[in-house]
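The structure that follows is given in the form of structure tokens.
Missing here is one protein chain; the remaining ones are kept as they sit in the complex.
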Amino acid sequence: KADNKSTNTNASTNAPKPSKEAASENVTNAPETTAAPSAKTVLRIGMMSSYDVIPYVMINELGLADKYNLDLQLEVFTSAKDRDAAFLAGELDGVLTDYIGVCIYQNADFDVKITGITDGDYVLVAGKSSGITSMNDIKGKSIAISQNTLIDYTLDQILAKNSMESDSVVKEIVPRIPDRVELLRNNKIDLGLLPEPFASIVLNDGAVYLGSANDIGLYPAVSAFTKKVLDEKSEAVRDLYLAYNEAVAYINKTDISSYEDIVIKTVGYPEEMKGQITIEPFRESKLPPREDVESAIAWASKKELCSSDLTYEQMVYDVYSK
Amino acid sequence: MIFVQGFLSINLIWLIAFLLTDTPVIPNPLRVYQSFAIVLKDHMLIHILYSLRRIGAGLAISLIIGVPAGILLAYSRRANRILYPLIYFSYPIPKTALLPIAMLLLGMRDGSKVVIMVLVIVFQVIVSVRDSIQAIDKTMYQFIKSTGAGNLAIIRHVTLPAILPQLLTSLRVSLGAAVSILFFVEGYGTTYGMGYYILDAWSRINYIEMYIGIITIAVIGFLLFVSIDYLAYRICKWSYTGSSL
Amino acid sequence: MIFVQGFLSINLIWLIAFLLTDTPVIPNPLRVYQSFAIVLKDHMLIHILYSLRRIGAGLAISLIIGVPAGILLAYSRRANRILYPLIYFSYPIPKTALLPIAMLLLGMRDGSKVVIMVLVIVFQVIVSVRDSIQAIDKTMYQFIKSTGAGNLAIIRHVTLPAILPQLLTSLRVSLGAAVSILFFVEGYGTTYGMGYYILDAWSRINYIEMYIGIITIAVIGFLLFVSIDYLAYRICKWSYTGSSL
Amino acid sequence: MLIINDLSIHYKSKQGDNPVICHLSFQLQEGESLAILGPSGCGKSTLINALAGSLAAESGTMEFAARDQGYPLSPKQHKIGLIPQNCGLLPWKTVRENCLLPLKIRKEYHKNKHTQELNRLSKALNIQDILNKYPNELSGGQLQRSAIARAFLLEPDLLLMDEPFSALDEITRAEARELFLRVWKYQKPTTILVTHSIEEALYLGNILSVMDAQGGNIKYQKNNPYFGQLYPDHADYLTAKQILRQQLVTKEEGMDTFE
Partner (left out) sequence: MLIINDLSIHYKSKQGDNPVICHLSFQLQEGESLAILGPSGCGKSTLINALAGSLAAESGTMEFAARDQGYPLSPKQHKIGLIPQNCGLLPWKTVRENCLLPLKIRKEYHKNKHTQELNRLSKALNIQDILNKYPNELSGGQLQRSAIARAFLLEPDLLLMDEPFSALDEITRAEARELFLRVWKYQKPTTILVTHSIEEALYLGNILSVMDAQGGNIKYQKNNPYFGQLYPDHADYLTAKQILRQQLVTKEEGMDTFE
């Protein structure tokens, strides 16, 4: 219990504290906690530092975790492989991941269920000096991506939406996103499919916006828990989503200036961007649409990442069902 | 003196690289040093202490396991038969790929970090202890055997002093490896340590902080290296005598 | 024989671990070996060749740079003044953190991969060459100097043979390091190589294939190690003679 | 009493076995001093190393009884003082540490007694000034004198000396020989002395033997009436010297190879 302090993302002290009263006003459903207040349920969630994380950090920042009697430990990883290793080792209860990730877990006989959606966009950008100005120019150009991930999947979906084959661009594997940014900025590569804050950084730098996952109605990021945790801590997980929704409500309603420092620190925006950051409204957590999940399964099974028999029902779990 | 020289020469190379290229990946060294003060308040000392503790534990455990194992391997024919294939087989296994197993057995805190570090270093120690024992001049043993010395006394009076210089070399090499691996194991399950500091800055494309981290690691490493050299000079006094050639 | 022994003992440990734990992280070794045949068609040989080429290039360049640098450092007081601080300062720098620079300067293909590998290995070679030269018995030089031998002849007839055993040790250790680093550099800009193979399997949480990759690397590494031992036995014939003790 | 029975020693090397000592047997009474002469390369050092326990015998037994300690001969059981041909000082210990090492290993070190004794010995051998130096700072003769001091300090039951005075100038050598005689008379260790000097053998061995050039057997053995006598003007002394010299000449090689 003592070391959770080091792993919880705490706002720096000079950031203006968001008012807890403001958050409490939005509470519509009081939690039906049965456990004694002293015995908080521990939920350990693994994530990579990104835009999706903001509501989770706000849950702790706004004191919502205490309210729901949760000990929410957010573990930040620098690589998805490390996160998966920790998850499989039982060091985590849940993760922020995506459709493809859950397909892979399922394929490894590791029963992980999608329990909610998270929000984050993936922007297709072209390098400043690549000469590309629209989707029509990208045929045969090179793009730095990671393989067998949601980036790979999202790229294929965007290409398909623009009536192109998956192999109409040259895919280069570059595991770390900062390296992709650097290659793009230095014209070693033509295209990138980047999440925040990297998209903003390169766009500020003069890169060309070509399209995004959200543009084509794709929201592939989700939160997921193991079936075991869902069975053992179902109430805590449900409370987490209640807290999540409250945090989302607070974010959507409050001006960003009162929590911008937390956002900068969580997502990793450069300090210079302070004041220019915009937050798209977050959606409340719910289960992802069936067509999206099934389309992801189809893609993953084609890549031999999972079996084609995988069904929507196997993939998701409704925390409100019990 | 040496420190200043090394420091300046590296920075000169860096400055030239900065002037020749024009990318944020190689920032102006002057700007980096300017930012040093601002960053020091980022609990740099805590980061350093965390990393030193992990390196210290990793090196100590590796030596405690590696030196006796190397000695056993070099002297005992039976141990050699059993351990030699095992070690030659496990040495090339990329230890970082064993992370899932390490996490499974020891969690994602310092346990698995130190174990991965030990797995990487201990084989280097074993191999170099074994090899340096095999290189000991056989006549070194002749006299000590006539005194009726047991195996422990032989190891203490002949083997260890004879391999000490090479052991210190191996320690230097291992130290380098430990620092590298820090960079891998501090990428998960912690928010302290120099490895984390650099990775974090890197993922935020904050090259200034990243270089501050790298320089800090280099300075610490340099100091540790110089301490090992000083140690070598003190312990291996005999090999520095009579060397007028 | 040795090979079979090492192979079996590792697998025994693995089997026990499998039986004791129950997670996909440690799969049944038998199932892994069953899948071997299926996987062999994955162009395993091509993966192996790519990796061997990178390791070969990395080791060769490291030796070509490291051995002369180590010799220079050990013998020339002036070179020592300039290089010593530079080397002690650059050695602890985590080379993998220089990846962005390497990528920008040398692209994402084998250029940057080999450079990173060399940066990791070359310091180990330099430090151990320098240290082993300093450990050479000074009386070794006495006779050769009286023949009027120049520096090159001294290096050829005294220095190199004297440090050869330690150089081979250093080669063994570097080989281990090269395999580890393979795992890092084959993570980008390529779809061939054992490192890629393992990382790819890992990211797909396909532990069966991941272990197949690890075993393949271990077997290759083992074979390389045994070749170095054989080489040592052939080249350092003199040190294996008169060793009846 | 030292009993060597059917001792054979080979060196194994890649070019094959090299049998150096084949079926050697001899006996030596307790407290006697045997001087061994023999052509270079005949196996004298090999025998000494085997007796000292640092070389394994192919076959045969070595038994030793002194002060009621049992056989077989073993460095663990018996107190063996050794002066190897190469002196055998450990380079990482000072001369003083080297001298005290056997005592410390045998757990027989008494600070007062042995410091005093070492001082006496090093004064007699004139090595007081180098006691704190490391072996690689010493001259050949200084190394040898240090090895002598180390062996005598141990007060051994079996004293094995392999050309112990070869690197000493005549004065120092004479002093060291006197020292040996005094030590021997006082402690009566069973002694084997390998030497190339016939005079030295006649002076320091009460039994003389000559080793064969091949097979490492003792081809000549005799009691020595001139033991401890310097330059006796006995006419027989010169005859004895001549006999020993003749024994050393091997058939194959003689003055006639000088062509």
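Here the chain labels run A, B, C and D in written order, and each chain numbers its own residues starting at 1.
Following the convention adopted for this analysis, a residue touches a chain if its C-beta (ideal position, glycine included) is under 8 Å from a C-beta of that chain, and two chains touch if they have at least 3 such contacts.
Note that the coordinates shown come from a computational prediction; the quantities given were computed from them, not determined experimentally.
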Query = Which residue among D:Ile83, D:Leu118 or D:Leu168 touches the omitted chain?
reply = D:Leu168
Message = Tell me which stretches of chain C touch the chain missing from the display.
response = 139-150, 153, 157-158, 161-162, 164, 236-239, 241-242
Task = Can you list, in ascending order, the chain D residues touching the missing chain?
result = 11, 13, 15, 37-41, 45, 85-86, 123-124, 126, 130, 132, 137-142, 144-145, 163, 166-173, 175, 178-179, 182, 196-198, 245, 248-250, 253, 255, 257-258
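FYI, only the chains that are shown with their structure count from here on.
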Task = Report the inter-chain centroid distance for chain A and chain B in whole angstrom, where each centroid is the mean of the CA atoms.
result = 37
Remark   = Cα centre of chain A to Cα centre of chain C, whole Å, reads 39
Ask   = Counting in whole Å, what is the centre-to-centre distance of chain B and chain C, each centre being its mean C-alpha position?
value = 16
Message = Please output the residue numbers of chain B that touch at least 2 other chains, ranges allowed.
response = 23, 25, 100, 104, 141-142, 202, 239, 242
Message = If I count partner chains per residue in chain D, which residues reach a count of at least 2?
response = 54-55, 136
